[in-house]
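Removed: one protein chain of the complex. Kept in place: all other protein chains.
On to subunit A.
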Amino acid sequence: MVTNAASFGRSGVHDYILLRASAVILACYTIFLVGFIACSAPLTFDIWNGLFSSLPMKVFTLITLVALLIHAWIGVWQVLTDYVKHTALRGVLQFTFVVIAFNYLASGIVIVWGV
């Protein structure tokens, strides 16, 4: 058995489930937003502001941001372990990408809950 410490999940199965579950959430959010924009033409600032002012939309967005963090973490780990063989460099890159992903999450929370 091959062990791994830098991935998000604790095993291959865990990563596999998390990747797919987060992908479903991201797909639902994307479809909803595209559908909303298509059905709300002409889209004004008031409509957009109203959408993100509602609690369900804020929670949905927050869940999506967390899903994005998990999805990106596992995906980047898989790509880096494929292509970057130098352990120290891979560690630095993984750290950088994870920090960026957390930045997206933190920024998203502040922006969405500030509406």
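By definition in this document, contacts are C-beta pairs under 8 Å (C-beta built on N, C-alpha and C of every residue); 3 or more make two chains touch, one makes a residue touch a chain; residues count from 1.
Convention: contacts and distances are computed from a predicted model.
Per its UniProt entry, the chain excluded from the display bears the name "Fumarate reductase iron-sulfur subunit", taken from "Cytochrome c-type biogenesis protein CcmE", "ABC transporter ATP-binding protein", "Fumarate reductase iron-sulfur subunit" or "Simple sugar transport system permease protein". Of the listed positions A:G12, A:G50 or A:G91, the one in contact with the omitted chain in the full complex is A:G12. Where subunit A meets the omitted chain, the residues involved are 1-4, 7, 9, 11-17, 78, 81-83.
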